[in-house]
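Here the complex is missing one protein chain, while the rest keep their positions.
Letters are used for the chains, namely A and B, taken in the order the chains are written, and counting of residues starts over at 1 for each.
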Amino acid sequence: MTSTDPSAAEAVVFWVCAFLSVVGGIGLILSRRAVHSALWVALTMISLAVLYIANAAPFLGMVQIIVYTGAVMMLFLFVLMVVGVDSSDSLVETLRGQRVAGILLAVGFGLLLAIGLGSALNGVPVVGLDGANGEYGGNVEGLARLLFSEYVLAFEIVAGLLVVAALGALVLAHRERWQPRRTQREISQERTRGGIHPAPLPPPGVYARHNAVDTPALLPDGSVADISVPGPLRARGDLRPVDTAAVAETAALTSGEATYGPAKRPVADDPGTSPGEPS
Amino acid sequence: MNPEVMTAPSIDYIALLPYIIVGAAGVIGVIVEAFVGRNGRRPIQLVLAFGSLIGAFGVLVVNRTTLGLQAEGAIAIDGPGILFMGLILLLAILVALLMSERQLDPAGDAFAPRASALPGSDDERELTTRGYFQTEIWPLFLFSVFGMMLFVTASNLLVLFIALEIMSLPLYLMAGMSRRRRLLSQEAALKYFILGAFSSAFLLFGIALLYGYSGSVEFSVIADALAAEPGQTALVVGGVALLSVGLLFKIGAVPFHAWVPDVYQGSPAPVTAFMAAAVKVTAFGALLRVMYVALGGVRWEWEPLLWIIAGLTMLFGSVVAIAQTDMKRMIAYSSIAQAGFILIGVSTATAEGLYASIFYLVAYGFTTIGIFAIIAMVRDAGGEMTRLDQWAGLGKRSPLVAVSFGIFMFALASFPLTSGFIAKFLVFESALAVDNLGLVIVGVIASVMAAFFYIRVVVIMFFREPVEGSPAAAVPSATTTLALAVSAAVTVILGVLPEPVINLIEQAGVFLR
Partner (left out) sequence: MSVDNYIILACVLFTLGAIGVLVRRNAIVVFMSVELMLNATNLAFVAFARMNGNLDGQVIAFFVMVVAAAEVVVGLAIIVTVYRSRRSASIDEPNLLKY
């Protein structure tokens, strides 16, 4: 067996991609977070694209990458961003035993199908696509011929499907404006009169010792500005507690009560070990 | 390597005119939505919808003698196909009448003013007081009808799959657009969509296996391959089973019925009428064609499968319907049971079974639309009143409505002199003709059980004192009245004088290959 033996090369490609795609499928099921599931599916889809190419379908392999990993999975990720990245699954079963029953049912079904088909197809001769591809001068040409002859009706009615999809997405997503558009003057008046912070919010960590996004800024008088931390972090309680000792030290330095020099206290301002840290 | 010159495919666009009319009306409807002002849209959409449906039906009647495979064998326009398309178009016209109703709900029609406005938000209230209407439902509805017409005449598994999706995607969307109880409606849409996509994946895997077996997705090639070589049965058995799963899901047969009650309950009443009547007709049309034309050669594979499913479906639907306290859910389970009776006709694999199934579908389709027309009428300020006890005393307050509902109930319970009696009789007769006595006995038992809850509704309406606060049926506009009158008339006429329709069905002959 040499490295140029096409069937051996295909076997290598098959086993590698089969392994990766199954891993991706299992990852889809087992990931708690929807984003991780999406990435696992993307892995499966890319592996399948390679398998298509190995199966004499180079055009489909490319379309698979463009349409599935490029468009469909990106759409999924966009929606996950809209819905909230951390929308993880609840592990509560609404029906007791439903999960186990579902897995057993599906595995039984899959085994039946795989064994039946595997034994039926074992040793069936593969005609190969050289003849079909050669007839019109290539894979893409052959596909085009079929698309515009035998399957031309399917090609035409798919247009209806795409119109429905676009219309449906618009109907559900397009919000019609019924109040007049607010002018810039109204917006600015509302901002200044509504008691909202009119200027840009202080960025996190400016006067503190860390510039991490979850570290609140300190105002010049030493008080803690909670609004400098993004709202979602605050809502989750992911604020890093301010190291008051460090604040006092800074204040002392500023007012001249203390001088620069070797540290007089143990270095305890590592925020990772401070109490009350959300893990 | 000398590329041949490709010959252009031959498509007879005149023969495809009914499809083109409905599809083009849908496309024009979308363009109207984009370019016509808000107040001008509704009249144009109504003209487009009714015009295209009636026009397509007219063309179908005129062209009824030109039969044959069209568009490179992708579509078979044959006798049963024309019957199914005609039935779908008639039912769609009645549904369109229900959809255009604006008098029952004081705020407007049955659909949310804007599906994108959040339920209970200021947006929604403002849009309601302004009297906005979501006119996009009309193009969606027309596309769905377009998909149905393709679905019942598809002679190629790929066109079958695409038509299934064209039919279903608008339905998923429309199920979530109810004006009242919007959360319930949106949830119904989500459930319908997830389960629908799940089942279409099974359908597709079945198609893949049949393609692997025969090397083609055309019904005639698959039939020839089955006739020529009976080997490689795992592909065929798997293909038939998975394909059936996808089709039986749309029919709502047990064990693929889980979506039916929830979706029927959550969707707006006109859309439920559309799903219960037209989708069921369509799914049975496609099931009959696939089983009889493509898979007729492996009849022994799917006949026992359908026997079991028909028996289960009849018994399950009838038993569970008895326990229901919600009118829409009860009708949903009753429609599951009815699907079981029609499956008896399908499972015979004879021409008589085909005719009996078609007659049953005609009777069932019109009755169902009448039922949902009335369900939409019995309402209070918050929407439809679907609890059974709220229907008490309807016979005293709105006698005419209650009497029509009684007729529909008697038809579903298959009392003599209604369409349901003749339909059930024909179906049982076709099963007896192939000596399937067991299934008929199960069917009779299920009918007796089902009769119980249909009659219970009649008793509640006429012999129970009305509870406090249950109003009379709202007075509908002419459109709902017309739909109701037509369905009641068909239900009675088919029960008294069924011969013309039976003759029409039998003249249509069998499926083309």
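Note that in this section a residue touches a chain if its C-beta (ideal position, glycine included) is under 8 Å from a C-beta of that chain, and two chains touch if they have at least 3 such contacts.
This one's a predicted model, so the numbers in the text were calculated from it and none came from an experiment.
One chain isn't shown here. Among B:15, B:32 or B:162, which residue touches it?
Residue touching the absent chain, from the options given: B:162.
Which candidate, B:42, B:191, B:299 or B:396, sits in contact with the chain we can't see?
B:191
Going by the contact rule already stated, which one of A:164, A:217 or A:242 would touch the omitted chain in the full complex?
Candidates A:164, A:217 or A:242; residue touching the omitted chain: A:164.
Residue-wise, where is subunit B in contact with the chain that is not depicted?
115-116, 118-119, 158, 161-162, 165, 169, 172-173, 176, 182-184, 186-191, 193-194, 197-198, 200-201, 204-205, 207-209, 211-212, 215-217, 261-262, 265-266
Residues of subunit A in contact with the chain that isn't shown?
Where subunit A meets the chain not shown: residues 7, 10-11, 14, 18, 21-22, 25-26, 28-29, 31, 34, 37-38, 41, 44-45, 48, 51-52, 54-57, 59-60, 63-64, 67-68, 71-72, 75-76, 79-80, 82-84, 87-90, 92, 94-95, 98-99, 102-103, 105-107, 109-110, 113-114, 117-118, 121-124, 126-129, 131-133, 139, 142-143, 146-147, 150-151, 154, 158, 161-162, 164-166, 168-169, 172-173.
Heads up, the rule we're going with is that only the chains that are shown with their structure count from here on.
Using mean CA coordinates as chain centres, what's the subunit A-subunit B distance in Å?
Computed from C-alpha means, the inter-chain centre distance equals 38 Å.
Using the touch rule from the top, collect the residues of subunit A that touch subunit B in their complex.
Those residues of subunit A that touch subunit B are 113, 116-117, 119-121, 124, 134-137, 141, 145, 148-154, 157-158, 160-161, 163-165, 167-168, 170-176, 178-179.
Flag every residue of subunit B that touches subunit A in the complex, lowest number first.
1, 3-4, 6-9, 11, 23, 26-27, 30, 33, 71-75, 114-117, 123, 126-127, 130, 132, 134, 136, 139-140, 143, 146-147, 150, 156, 158-159, 162-163, 165-166, 169-170, 172-173, 176-177, 209, 212, 232-235, 237-238
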